[in-house]
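Omission of a single protein chain aside, the complex is shown with its protein chains in their original locations.
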Amino acid sequence: MIAPFGRRSVGVVERREVGAYVVIVVADPLGVEYAPGPGQFYMLAARAGWGAGDGERPFLPRACSVLDARDGSLSFMLEDIGPGTRRLCELEVGEEIWLTGPLGVGFRAPAGRAVVAAGGIGVAAVFALDRVLERPAVVLGFRDARHAAAASLFRDPGVATDDGSVGHQGLVTELLEAELDGGGEATVYACGPPGMLEAVRSVCARRGVAGQLALESPMACGFGACYGCVVATRDGYRRVCVDGPVFDAALLDAVA
Amino acid sequence: MIAPFGRRSVGVVERREVGAYVVIVVADPLGVEYAPGPGQFYMLAARAGWGAGDGERPFLPRACSVLDARDGSLSFMLEDIGPGTRRLCELEVGEEIWLTGPLGVGFRAPAGRAVVAAGGIGVAAVFALDRVLERPAVVLGFRDARHAAAASLFRDPGVATDDGSVGHQGLVTELLEAELDGGGEATVYACGPPGMLEAVRSVCARRGVAGQLALESPMACGFGACYGCVVATRDGYRRVCVDGPVFDAALLDAVA
Amino acid sequence: MVEFCGLRLAHRVINGSGTFDALAARRCFGDELIRSFPFAAFVSKTITLGPREGNPPPRLWETPAGMINSIGLPNRGLAGYLERDLPELMELGVPVITNVMGSTIEEFAELAGALAGEPGVAAIELNVSCPNVRTGLDIGADPRELGALVERVRPVFPRPVIVKLTPNTADVAAAAVAAEAAGADAVSLINTLRAMGIDPRGGRPWLGGRFGGLSGPAIRAVALAQVAAVAGRIEIPIVGMGGVSRGRDAADFLAAGATLVAVGTESFRDPAAGARIARELTEISSQNAG
Partner (left out) sequence: MVEFCGLRLAHRVINGSGTFDALAARRCFGDELIRSFPFAAFVSKTITLGPREGNPPPRLWETPAGMINSIGLPNRGLAGYLERDLPELMELGVPVITNVMGSTIEEFAELAGALAGEPGVAAIELNVSCPNVRTGLDIGADPRELGALVERVRPVFPRPVIVKLTPNTADVAAAAVAAEAAGADAVSLINTLRAMGIDPRGGRPWLGGRFGGLSGPAIRAVALAQVAAVAGRIEIPIVGMGGVSRGRDAADFLAAGATLVAVGTESFRDPAAGARIARELTEISSQNAG
C-alpha cells in the first residue's frame, strides 16, 4: 500500500479502447509490498510531449486510479477531458511514462455486504473491488451506450444510463436505493462525478448506511506535499491525496 | 522572394539521413511568387512536442536554410545541435510543422565566376547555388567522413576534412585559396561556422575579392520583428533575418 | 467596432511595443501584410530623442514557455522616426500609437511635444517600464515620480496618452492610480519581467545586456494578476498584455478588466497571430453570447 520513493519510468505495453474510454497497461514489475489496493491511485505523466506546443498544458502529473494490477503490470482507464488525460489517452505502445505510486488511502473492508456504485470514469476506482470482495452488488451509471461499454469489465453489474440506451433509464442512485432496499447491513462504495457522489452521500446519511466515497480533486503532487487538493470535511480541509481519496461518507457535509 | 503572410501548417512527406545530417521534405504547394532564392531561409517548428516535458525548450521556431525547392515541396537539411534541431531531426513522415517563409536576403548574382565555399551544415545554404549558377567552383569542409557525406549532394565539389578521411586534410579555406589562385574576377559565396566565415572574409579582404557571406544568429522571429538577431557590421548592428542572412563580406569587420 | 480612448478600432487586439516592425514585415510579406494587417492599431517600438544602437548581442535567451530579450531600445531617434518611419506606418490603415521614452521628464515632454504636431500619431504610449534601461524602471516604479511625469506630458499632447506601467514593482495598482490622477487616458501592462539567462558554458550571464526582460506564456498569469489588481483601482481603460497566444488568453485579459489586449512574443511564433487571436476572441465572445 506504500509506494517506492520517487517517480519511475515505465513502458506502455498495451492500449485498448473500451467504448468511450481508453485502457492503458504499463509494465511495473515490483514486489507485493508495492501492490496497490482498491481505490488507490498513481500520478502519471507522459515523458515526451507533456505540454508545450500549441497546447501549453499539462505541466503537472495527473492522478489516475489503478484499474487493475497483476503479473507485473498496472492498468489504468482514462477519459479524455482535458490536455493531460488526452495525452495519456494518446499514448502508444512502447512509449514511456513517469509513474509514482500507489498512493492514497483506498477502500476499507466492508461491514456487512458491499454495494458498489459508480458513475462514468469513476468505475475505474471501484473495479478492483469487484474482484476482491466476495460477491458485491454493483450498480453503474453512464451517460450513454458508448460509455456504458465499460460495464462489460464487471461480472454482473446493474446499469443505468441517462438516455436509457443501456439498462435502466435514470440515475444510478435509483439502482443503489433498490439494492439497499434489499435490506441487511451494508457498506456502500462509491466513485463518480460530484453530483452523483453527493446523491450517494445523502442516501447513506438518510438510511444510516456506511459509505466510502472516492473523491477527486485537482492535484499537483499526489503525496501530501502541496496541500492543493483539499476538500472541506467536518474536520476541516483534508487532502484528497493522503487523507483520501476514499473518505467516510459521514465525514462529509456535502460533496461539491 | 517574399513570403505569404503568417505561418502555415505543412506536412512532412519525406525524411532521409545524409551521413550525420537529416533531410526533411515538406509539401508546400505555393505559386512561383513565393519560390525561395538561394540563401533564403524559413522558420520551422514542429506542431506537436515543441518543448516541455523533461526538455522544456524549444519555445521559439528555428531558422533553417532552404536546401531545395521543387514540385511543390521544400527540403531542409538539419544538424542536431540542440533541442530545436533535435526535434526537427526526429520528425516523422505525416507529422505537421509550422512554416514561415521564404525569408531574408539571399545570395545575389555573381560578378565574374562564382566560387562557393561552405562548411558543415552551412552546405545547406549554398546547395541551391550549385544548381542555379552556371558552373560554380564548389569547395566544402567537414569534420569527418560522416559529415562529408553531404558532399554527395553537389555535382563536383572539392572536399576537405579535419581528419583527412575524405579529400584534402585541412581547412576548406585552403581549397578556396587554391581555387582563387586560379585567377580571374570572382565572387565568393560562403556559409559555415563563424571561424570559417571569418577566415573566408579575411581571404576576400586580403585578395580584394567580392564575398557574400551567409551568417547565422539565434532568432526569435525571422521577419525583423524582434531585433534579436543583430550582428555588428561597419554600418552598426544589422538584423540577420531581414538585412541578411547574406551580407557583403566588405560590410563586416569580423565574423564573431 | 471597439472604442478606445476615442479611437475607433476594428477589434480588440493590438501589438505590444517593440514586438512587430511593420516596415520590416512589409518587406518580408509584401502588401499582403497591409491587406490583412493583424492589429487594430499599430504601436511603434520605443522612440527616444536621439538614435540608439541598442545592446550588444546576444540579445535573446529562450526559457520554458517564454524568452528573454535584451534588445536595448534600438531606434532611429525622434527625427528619424518622423521622417522615415511615420509616413510609411500611416499606410498601414490603422491608428498609429507612438511609444516614447525619455531619460528625464523633460525629455518625455519634448518627445510628446514633437509628436503633438503629427496628426498621424493617434496616441502616445509612455514607456516608463522598460527593464533594460535604468530610467524606465525608476520612473515607473515610484508612483509620485510617475504622477509628475504624466502631469508634465498630459498638457503637451492633445490626443490620448497611454502609460505603460512597469511590472517590476511591489504595487502596480498604486502606479496606475497615480497615472490616472495625473490625467492619463489609459494604462497598458505588463512590460517584460526582469530576468536573466546563464551561459551553460562558463556560468556567465548570456545576454549582452546581462539582464533582460521575460515575455511569453510564462508571464501570462503574472500579467493577469496585475491587470486585475489595476482594474480594481482605476476607471480609465487598460491595454492588457503578457503571453497572449490564443483567443482564450485574450478573453482572460478582458475578464480581468482589460479593454484591449496586446500581442507580443506570440507574433514571433506566428507573424499573423494578432489576426488569429482576434478571430478566436470573436468566436469565444459569440459562444458566450449564444
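Lettered A, B and C in written order, each chain numbered from 1.
Quick note on the criterion: contacts are C-beta pairs under 8 Å (C-beta built on N, C-alpha and C of every residue); 3 or more make two chains touch, one makes a residue touch a chain.
These numbers come from a predicted model, not from an experiment.
Just so you know, the chain we are not showing touches A, B, C across the whole complex. Note that of C:8, C:84 or C:248, the residue touching the chain absent from this view is C:248. Per the touch definition above, the residue from C:60, C:149 or C:218 contacting the chain not shown is C:218. The residue from A:3, A:91 or A:153 that touches the chain not shown here is A:3. Checked against the full complex, the one of C:7, C:163 or C:195 touching the unshown chain is C:195. Although one chain is hidden here, its contacts on chain C can still be listed: residues 61, 63-66, 68, 137, 141, 166, 168-171, 193-198, 200, 203-205, 211, 214, 217-222, 224-226, 228-229, 243, 248, 251-252, 254-256. Counting the whole complex, the residues of chain B in touch with the unshown chain are 52, 56. Hidden from this view is one chain, which touches chain A at 2-7, 45, 51-52, 56-61, 98, 100, 103, 217-221, 223-232, 236-237, 239, 242.
Definition applied: only the chains that are shown with their structure count from here on.
Farthest from chain B in terms of Cα centroid separation is A.
Chain geometry summary: the mean Cα position of chain A and that of chain B are 54 Å apart.
Separating the centre of chain B from that of chain C, both taken as means of CA atoms, is a distance of 34 Å. Taking each chain's centre as the average of its CA atoms, chain A and chain C sit 47 Å apart. Counting partner chains per residue, chain C shows two or more touched chains at residues 65.
Residue positions 51-52, 59 of chain B each touch two or more of the other chains.
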